[in-house]
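Let me begin by handing over the structure; questions about it come next.
Coming up: subunit A.
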Amino acid sequence: MAANVDQIFVHLMQMMVDRVPDAVAPWVRAAVGVGAVLGLFGLLFGLTTVCERKGIARMQNRLGPNRVGPFGFLQFAADGIKSLTKEDVVPRSADRVVHYLAPLALLTPVVLTFLVLPFGRNMVLMHVDTGLLFFFAAGASTELAVFMAGWSSRNKYSLLGAMRAIAQMISYELPFILSTVGVVMIAGTLSTVGIVESQAARPGEWLARWNLFTPWGLAAFLLFLIAAFAEANRSPFDLPEGESEIVAGYFIEYSGFKFALFFMAEYLGMFASSGMAVTLFLGGWTAPVAALDWIPSWLWFFGKLLALIALFIWVRGTTPRLRMDQLMDFAWKFMLPLALLILPVVAVWHYLGGGWRGWLFCTPVLAAAYVLLGRALVGRRRIQRRVYRYAGEGVAS
Partner candidate 1 sequence: MTPWFLLFGGLVVVGALGAMALRNPVHCGLSLVVTFVGLAGTYLDLGADFLGLAQILVYVGAVAILLVFVMLLTRTGRGESPEVRPGGWWWGGLVAALVAVGLVGALASVSGWKPRSEPMTFPTVRDLGVALMTDFVLPLQLVGVVLTAAMIGAAILALPERRGGRVGRTPKGEEPEQ
Partner candidate 2 sequence: MNPAQPYLFLAAALFIIGMAGALARRNAILALVGIELMLNAANLSFVAFWRHGPHPDPQTGLMFALFSIAIAGAEAAVGLALIIALFRHRRSVSLEAAESLKG
């Protein structure tokens, strides 16, 4: 029974493919899979925007959208229809072809990254040997689309925004990729499915072998997550757009549905990074303890994914943004050395065979590096305790 529920989508797909002639079967399989993933993540995109607006509104003591549908949860549909019917304004001096292609060039690679995410046991659209490399290759292509959008608009703000965004994305790309290398070293494969399987509990063990449960895995997970925040251009790294400095950043000259596409690409990129974080560090579709294996694998994956998305929203609602130089310093002086340090630490961990000896060596090294680097970065600057002042108090004194 549990196995059937676990494989229900795989069986459904098989039933559908069995009904068509063999010649078109691979095409049907691909079309159905891609359609399902697009529909699912499109819906998730809509719901996430509503949840984000409502959640942040709560953090800011507001109500948030509450008019359309039950509790305002159909707001995304209203927004989508609005953006579809709005006029598509293209600046007269814009480079029309590039301006038109930029949103597509941004969305396409982002959608491609979903091909290699394993959503559950036997549920991956493209089972390839080079899955992780595919993910990063597609992710790296989005920078060019950002440039296209910023440059083709012929607008100072969009160009500056694009250069900021690209500088940020390139800087954080390094820790983003390097933090995953440790996982590849331990799993011995670039295949996302292989990485997930290497984290499952072995027979007889009660605890799964998630990479998060190791000192280097925890460090790498944090680095990966921070870099993912930056890659998705989200707070506290949302410098590419800033109402007071460069307005909307590289997509300032986009309106109507093209603007919605940019918005969508940003959220889908966030989902893809979260999904990859789940795959690499949180054991993908495996259960944390062997006793919970009866819960279907896809529920595990999407549960972890939703938890990470909630974390993204939470961080956005509660952190101040960095300044540009702080952003760069943090990437190059803190995250990059730490990501590089993780590689030898993983090698030693592997050599020691994990266990308590691994913990005894890896934890102090990583903690010391973290403290020293952090001290060096903050340096001799004196950070004062933040003082909050509320209206109506402190007037007398």
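One rule holds for everything that comes next: a contact is a pair of C-beta atoms (placed from the backbone, for glycine too) under 8 Å apart; a residue touches a chain by one contact, two chains touch by 3 or more; residues count from 1.
Keep in mind how these were chosen: all candidates are chains of the complex that A comes from, given by their letters.
It should be emphasised that the depicted structure is a prediction, and the values quoted were computed from it without experimental measurement.
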| item | value |
| --- | --- |
| Touching chain, any copy counted, for subunit A within the complex - options 1 or 2 | 1 |
| Residues on subunit A engaged by candidate 1 in the complex (per definition of touch) | 98, 128-130, 133-134, 136-138, 140-141, 143-144, 147-148, 151, 159, 163, 166, 170, 173, 188-190 |
